[in-house]
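Not every chain of the complex is shown here; the ones you see sit where they belong.
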Amino acid sequence: MIDINKIRKDFPILNRKINGNRLIYFDNAATSQTPSVVVEEIANYYYNYNSNIHRGVHSLSQEATEAYEKSRKIIQSNFNAKYNHEIIFTSGSTHGINLVASGYAHLLKKGDEIILSAMEHHSNIVPWQMLCEKTGAKLKVAPMNSDGVLIMEEYNKMCNKNTKLVVISHVSNALGTINPIKSILSIAHSNNAVVLIDGAQAAPHIKIDVQDLDIDFYVVSGHKLMGPTGVGVLYGKEKLLKLLPPYQGGGEMIDQVTFEKTTYAGLPHKFEAGTPNIAGGIAMGKAVEYINEIGYEAIAQYENTLLRYATSELLKIEGLKIYGESENKTAVISFNIKSIHPYDIGTILDKLGIAVRTGHHCAQPIMDFFEIPGTIRVSFSFYNTKEEIDFMVNSIKRAKSMLG
Amino acid sequence: MKKIEIIQKEIIDEFNLFDDWMQRYEYMIDLGKSIPTIDPKNKNDKNIINGCQSKVWVHAELKENKVLYTADSDAIITKGIIALLLRVFSNQHPRDILLADTSFIDKIGLKEHLSPTRANGLLSMVKQLKMYAVAYQTQVK
């Protein structure tokens, strides 16, 4: 059970006033808010043991290294990875996807195929386009239906012995659809294809067990996971990570360097060149702990209540159309009202203190599919309330009557 | 032709009558609806300014040493501000357009819409207005 009053106290930003109104933050799919414990963890790092990690003999360096590696283990255990070196710290989901996509340049050739879904975020499209350009591999797009649900029969048809990679968002940021990754993994694996799952939108809401699901690669962003900006995680199976060449060259990722030849360090260091986001990595561990203290189940249940309530309240507004009507959704609602431009609604809502996202949500192909320029997207977190939803629904009505 | 400063002053006075943002926005929305429509043939890809969120089209022509602007947007609030900008800039001498600033937008409480980080294309539109003025200035005596 969520103790909403207690939880809201963890997020000082929720007391902000925007244009005279109390902030209502419904842009959680873009960036989640950060609980005090996470911010304090960052401050504590800088005030007490800020230091470059690894290789350092002095105490601060030891403390920082231990805290950073402890965070890696917290994250390992959150995703139930087999080894802690399967957890690679990145600067975010985009970085994680690029690391893998760039690594596959050595492993793909002309004639190979990559399947991605019709509902991917640009970060999970462009790196694969770049990979295809480099290698001559072909990008195939698995379609969705008008509910924003993937058509699984198509996966069965598209996936074949040429399929080398299948990339798919666990949850669509623009629609909220939770994709059936278990089925996709099984189809892909039966064709010996490797699967990268973009978990940016899933990790804050759904407990993931990478071993149980037999996941190959999984990426997440700290800033969507109650953690800080500038940090994320790539999970990869040991044997797959070993196949990838290093992504960046630098300190940390080497074993020996001479001008003639350089040998690379083992996992995870091979992929962590240079000084990492130490404070961020440590704080991301704290954020994951924070989420687990509340509990994924309690979060899912609470957010689902908000989702169902908001959906039914919004649908009472005449002319409002929701995009993404899967049975299986996280607390994300994308909608439009008649021909009113999302930007206009977003602007009026902001005047009333409500933060929603408007536009294409970095998923232009989805907008093209629905033939719309964009949507208004509201996305909830476990610190949001029904009262906030009521205020939003009334505000939308007000905006509609102003703009209509 | 009224001078640019005079028009700006008028707009500021008008907005001073409003009690709150609601009234200002309602007025802007009305302006947006009443904006003299751009000739459809000028609402083309050449004249588009991509603001990521809302699109803006601007067209300009020179008539009797004055620049006549027409413009449009797909978002109504953006259109409202365009209406104000055109009221100030259109039908003026290129030289005066180049000298004019947009601080009146600030004074009527709509500053945020001209922020360089706003994804609505308005700031690029202002730049575009000035570019036309630069171009036409060479053609006037």
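Letters A and B mark the chains in the order given here, with residues in each chain numbered from 1 onward.
Note that in this section a contact is a pair of C-beta atoms (placed from the backbone, for glycine too) under 8 Å apart; a residue touches a chain by one contact, two chains touch by 3 or more.
Since this is a predicted model, take the numbers as computed values, not measurements.
Across the full complex in this structure file, the chain copy numbers come to A x2, B x2.
One rule holds in what follows: only the chains that are shown with their structure count from here on.
Subunit A and subunit B have centres, each the mean of its CA atoms, that are 39 Å apart. Looking at the complex, you find that subunit A touches subunit B at residues 19, 340-344, 346-348, 351, 358-359, 373-374, 402-403. If you check the complex, the residues on subunit B that touch subunit A are 21-22, 25-26, 29, 52-55, 74-78, 119-120.
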